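A single protein chain has been omitted from the complex, and every remaining protein chain is retained in its original position.
Presenting subunit A:
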Amino acid sequence: MKAKAAVLNPSLIVLEHKRDAYGFAVRPQHLQRYREYANIYKEEEEERSDRWKDFLDRQAESAQLAVNGLSTKEDSTILHAETTLQDADFSLENGVTGDYLNDKKGFDGLTENVTQKEDEPMEAKTHRAQIWSEIRPSLHAIEEMMSLRVVKKINGMRNEQDAGVGKPLSSIEEGRPAKGASEEDSEEEFYDVERSDPTQDVHSNESVTVPLTGATVDMAYSESLFPWNEELECLVQGGVPMALRGELWQAFVGVRARRVEKYYQDLLAPDSKPGDGAEHKSSESDIINGPTTDFLCVPEKWKGQIEKDLPRTFPGHPALDEDGRNALRRLLTAYARHNPSVGYCQAMNFFAGLLLLLMPEENAFWALMGILDDYFDGYYSEEMIESQVDQLVFEELVRERFPKLVNHLDYLGVQVAWVTGPWFLSIFMNMLPWESGQFLESGMCFFLKETESCYFEQHLL
């Protein structure tokens, strides 16, 4: 393991150019070109790093200023500001390196330096489980802003559920209750939480969101609270430095706000079904537990497909050794059980694999779930209906903007979707060099704008 981590040290990689900074083998025919571009990538990466560092530094300062003028009601912000300042030794070099990469059972890819992670005061539970860790405090402000959407979604979902049309398992648990969560009823707790009053949240890290968790989130308020929203959007469009990528993605998806203790472990408990005891619940929770109880009766037919695809996910990548594949299997299995209407669809293995390269296993689960449940709802289900809709919309857009191209394709008898469908389905992975940076974030802008239109915008050449 340690040896592998060394192999993945980027400085070595840069010397050899056999693998890119993400540990992917550079194809022999591209080696020459990769050598030519390696320095450009490096320069761009440094520029990106500087921009982000500058942004985060300024954010820390303004947070401090804001705190001084705030009422006690928002002392939670003070808490936050403190942690931000404590993070002053922010260093991109420490970036992706979490403890999890050195000793966790999952991937050991992407270890930059085997540095010791600083003790972060707000992270009491970091070391409790190797497969879960929190992101650096300096990103908490972004995380909080993005979590507002998560909260809004919960509220929306709660309303829908009241109307009886809720999508059952979109697991948002903003208000993690303080009540003793025993192991067996964590499922139940989970569902209770969705209906519970979020203001009972006592988790100090999340308390900034408390005033905002009313029936609707006042966006004007959130804009005044996050005046840097626009700048952040520009930064994202310019790409995210590799060292920050995993954690920023988590912040954007609102991983911490989504996380339910033990949910991931319960999904994976060897013979347990995640709906244990669900049968005994009231009719209301039966509605909520719909898919979960379905899962009890339906054989896990996606199992074979996952097995087939494990060795076919980033074949040859050093992080996908036996441990890596096991982690990927757990991640995909957990998601399939979490959302049986989707189960497992090819292409999910790619971004699940990528998430595992960038973050600890359980973080990867919540990130995967956030991305798939919120932004690709209906995309990977049996019917793949949303995927088809997107392709028709995209074709119309291409027709409008690039009539010549479409005429030619028509002439060849080729539909636009034949070419672009796979791009969208794999969220543009495997399409562009990993280090070009921007493409990985193409999806991230819709976390910001809450619309898929920019997904199209970005990819209209």
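Following the convention adopted for this analysis, contacts are C-beta pairs under 8 Å (C-beta built on N, C-alpha and C of every residue); 3 or more make two chains touch, one makes a residue touch a chain; residues count from 1.
Here, contacts and distances are computed from a predicted model.
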item	value
Among "Ras-related protein RABC1", "Gamma-secretase subunit APH-1", "LSM complex subunit LSM3" or "Defective in cullin neddylation protein", the UniProt name of the subunit that does not appear here	"Ras-related protein RABC1"
Full-complex contact with the absent chain, from A:62, A:237, A:265 or A:346	A:346
Residue of A:46, A:231 or A:410 in touch with the missing chain, whole complex considered	A:410
Contact footprint on subunit A, counting only the chain that is left out	29, 305, 308-309, 311-316, 345-347, 349-350, 380-384, 387-388, 392, 395-396, 399, 407-408, 410-411, 413, 415, 417-418, 421-422, 425-426, 430
